[in-house]
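So the structure is just underneath, and the comments pick up after that.
Here the complex is missing a single protein chain, while all its other protein chains stay put.
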Amino acid sequence: MELMELQPLIFEKSRPGTRAVRFPAFAGDGAGLDQAVPPALRRKSPAELPELSEIEVVRHFTRLSQLNFSVDTHFYPLGSCTMKYNPKINDRMAALPGFAQIHPYQPSATAQGALELLDELEHLLCEICGMDRFSLQPAAGAHGEFTGLLVIRAHLAAKGQLHRNKVLVPDSAHGTNPSSARQAGFEVITVPSLPSGQVDVGALERLAGPDTAALMLTNPNTLGVFEARIRDMASIVHRAGGLLYYDGANMNALLGLARPGDMGFDVVHLNLHKSFSTPHGGGGPGAGPVGVKAFLDPYLPVPRVKRVDGHLVWDHDRPQSIGRVRSFAGNFGILARAYTYIRAHGAAGMERNSRAAIVNANYLKSKVRGRYREAAPGPCMHEFVVVPDEAIAHGVKVADIAKRLLDYGFHSPTLSWPIRNCLMIEPTETESRDTLDRFADALLRIADEAAADPEKVRSAPHRLPVRRMDEVAAARNLDLRA
Amino acid sequence: MKVPDDLKYTATHEWVRVEGDVATVGITDHAQAELTDIVYLELPAPGRRVTAKSPVAAIESVKAASDIYAPVSGEIVEVNSALPTDPGAVNATPYQSWMFKIRMSDPGELEALQDSAAYRQATGH
Partner (left out) sequence: MDYVPSTDSELEAMLRETGAASYDDLVAAIPPDLRHPKLRLPAPMSEIELAREVSELAYRNTPPGQALSFLGAGAYEHFIPAAIDHLASRGEFYTAYTPYQAEASQGTLQVIYEFQTLMCALTGMEVSNASLYDGATAMAEAACLALNARPGRRVILAADTIHPEYMQVLRTHLSGWETEIRTFPSSAATFDAAALVKAADGSVAAVICQNPNFLGRIEDMARAADIAHAAGALFIAVVNPLSLGLLMAPGEYGADLAVGEGQPLGIPLSFGGPYLGFMTAKKELVHKMPGRLVGRTLDTCGAPGFCLTLQAREQHIRREKATSNICTNQGLMALRACIYLCLLGREGLREVAEYCAQGARFASDSIAQIPGFSLAHPGPVFNEFVVACPIAASRVCAELEDQGIFAGLALEPFGGAANHLLVCVTEAKSRPDIERYLKALAGLAHRAMGRQVGIDK
């Protein structure tokens, strides 16, 4: 298959003297380069960049792209990552010269449209989440968590309550939660889950106390189950004097259906690259806006957009702010895509999204029921977790199932998280019934194969450009550059 | 799973061989099996003073990363400098693959360690 051919490194294709993009010399006043930058300050040997023609570069990267699975080419049910379709109009809008070419420091009078977009997006996100204010600065979900926790810390400091230094995190939480809490200077206390996958509210009650700063919660949780006792949890934490933090990783289940703000959450972060359809880009860029209730507004990062006499300007003068969390003013290009996405949908579209996401997940789960054990019984929200007991009994691991799915033309679900030996499957709302049927069929066939010919599954993938990578050798004999 | 009787053990899966006032430390067979293929090891500098139960070394596998704790207090007098270039040896021969030696400042701390029977019970072997 020619299209799946591996490519040599671009450095191996380099031929001295070959050129693609050239630049003219500066038509100056005849002064030499030495007058601009004396030789002592210059590099001694040139950077060894490859030398190719334009078509060689274009062909190299085009062919590399063809070695990837992606949402545009494959079903990508990677649980907790919300690999939904990325509408193309979003990109066209973000690429408009009036957005893509403007400088972050240009006079605000010449960027009123961009500031308006940010101001409107803040209001839209507030409305969708039931919060009072949003900061659009954080560059990613983990960055949003860190920002939100610093906001909580600043609030505690202002109230003279820095002795509240513990953040409660359920054992099923994303690894970023404890990691962000630590970065923000908190100690992490793990809250156990019940066999049902829900947070053990009794344990939470025992753990919450005068040293509690916050509880970080993902809802629906990582098993795809809505924490039905959310109100009890909120009142336990609030009674203890702590705040409630919402990890928006699974917000795709709740768009237009329920709002974290109404559940009692004080701080929220969203992953715009998940619920709001901005591209994942092979691992970024994302955006992780942080929403708060009004009492936390003074602590949000600078700068903020402010309206003065009908004009929008940047406001840097916020003495209680946690400060800056990144340079300039957020991942604007990503924010513009999310804004476009929300404006396309309106309230009805948002609700239809979450409804289709939930129906799709439950439909897919019902299709594999009996062959794959459900980690949490009962209906799921937008994703679900199953354990392939049958296959495991035949000596097939979840990683083997994942690799075999690639042979069938499907990206793998998330593996062995939040529990051991599981598949976490999130179909999203943008997949058709036909795709779900074909995927369920593949899962059932792999269960059969695991019994009839386990080696075939264990040695998968068979139809990809490479076989399984030796990750142990990769880590022991580090080769990180050509 | 091997648990030699002549060694002492910690709850954090280090083994300890005591010779005079020097304690030699590695990780147990159980620990290496849990970690799977070990790819990286970071050992302390000789001369460093350590206190019992504090992290002194780091170990990574493809799947996991963990700290290695000092079973007793004292001074690091020697490290197995061959090990970081061949971390797989910890998987193959965990009890020969010692990591560091501590000259103990308080041998009484040994009392708090487990014997092989207790460790076997604790790890279900």
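To keep things simple, chains are lettered A and B as they appear, and every chain counts its residues starting from 1.
Here is the rule we use: a contact is a pair of C-beta atoms (placed from the backbone, for glycine too) under 8 Å apart; a residue touches a chain by one contact, two chains touch by 3 or more.
A quick note: this is a predicted structure, and the numbers were derived from the prediction, not measured.
In the full complex, which of A:M131, A:V290, A:M350 or A:A391 touches the chain missing from this view?
Missing-chain contact among the listed residues: A:M350.
Extract the touching residues of chain B with respect to the undisplayed chain.
39-40, 42, 60-65, 67
Methods note: only the chains that are shown with their structure count from here on.
Averaging over Cα atoms per chain, report the distance between chain A and chain B in Å.
38
Going by the contact rule at the top, pick out the chain B residues touching chain A in the complex.
The contact residues of chain B facing chain A are 37, 39-40, 60, 62, 87-88.
Where on chain A is chain B touching in the complex?
So the residues of chain A in touch with chain B come to 471-472, 475-476.
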